[in-house]
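Before I ask anything, here is the structure I am working with.
Note that one protein chain is taken out, while the other chains of the complex remain in position.
Up next is subunit A:
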Amino acid sequence: MKRIGDGAATRAGLIGLAVILTTLFLVIPLAGIFYQALVEGMAPFWQNLTSAFTAEAIGLTLLIALMTVPINLLFGIFLAWLVTRFTFPGRRLLQTLIDIPFAVSPVVAGLLYLLLYGRTGWLGSILSEHDIQLMFAWPGMVLVTVFVTCPFVARELIPLMQAQGSAEEEAGVTLGAGGWTLFRRITLPNIRWALVYGVILTNARAIGEFGAVSVVSGSIRGETINLPLQVELLYQDYNTVGAFTSAALLAALAIVTLVIKAVLEWHTHRREKTA
């Protein structure tokens, strides 16, 4: 019996189409980034890569990621724990609210933060009385990045923790384990791969975030420019090689992330098979 549409010609056609589309939309642009970065040779590429502004941008990008990931790691675990281990009124609403950063355009998120924390904003005016400025400075950029990336960890954990149930934790309690022991020896090992996965996604987004960050950054060169903003800035300065050098850096980071993700997926898959 042949399945419907399982002819040799159909199959070849579909595979061919997939290859063409992938090449057109993914491979060529990606290769183009590296080509554009190196089109004038190694020297300008290297010069742009090692410029003071690029170094500042890399530094800021890493700072944002380094602060965002731990914050959202803890927040995600807390949220997933709350939603999957307790029943309380509003639980479902909370589960829906988690997705707001996904649903809202990052630019809108950035504007909202500007409105709230800007010098004339509700909270910003109070803060500025104490000489604290969040907007147009790196703390504001961290703040919006945290907002934009906060669902990733929770979204990875919630379905898993729901599927696993709380029976193992209950067993742990009856055996005399305290809260921390339970978390460290039972909950954490059961969710660790989902956790790593959530961190990778959070990290990738934190490094690459543009929209929300661009609204609150104020574009102060050498201070509030991270790599994605630097790409745009250099491109508008007609420094194509510079823009593509930074873009290549981001692309390289993305590829590394993808490789780690693939390795992890392969690892989890293998674990599931043996289990």
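Everything that follows uses one rule, which is that a residue touches a chain if its C-beta (ideal position, glycine included) is under 8 Å from a C-beta of that chain, and two chains touch if they have at least 3 such contacts; residues count from 1.
In this text, contacts and distances are computed from a predicted model.
Hidden chain, UniProt protein name from the list "Sulfate transport system ATP-binding protein", "Spore germination protein", "3-isopropylmalate dehydratase large subunit" or "GntR family transcriptional regulator": "Sulfate transport system ATP-binding protein". The residue touching the chain not shown here, chosen from A:Leu82, A:Val173 or A:Val241, is A:Val173. Listed here are the subunit A residues that touch the chain not shown: 167-168, 170-178, 181, 185-186, 189-190, 274-275.
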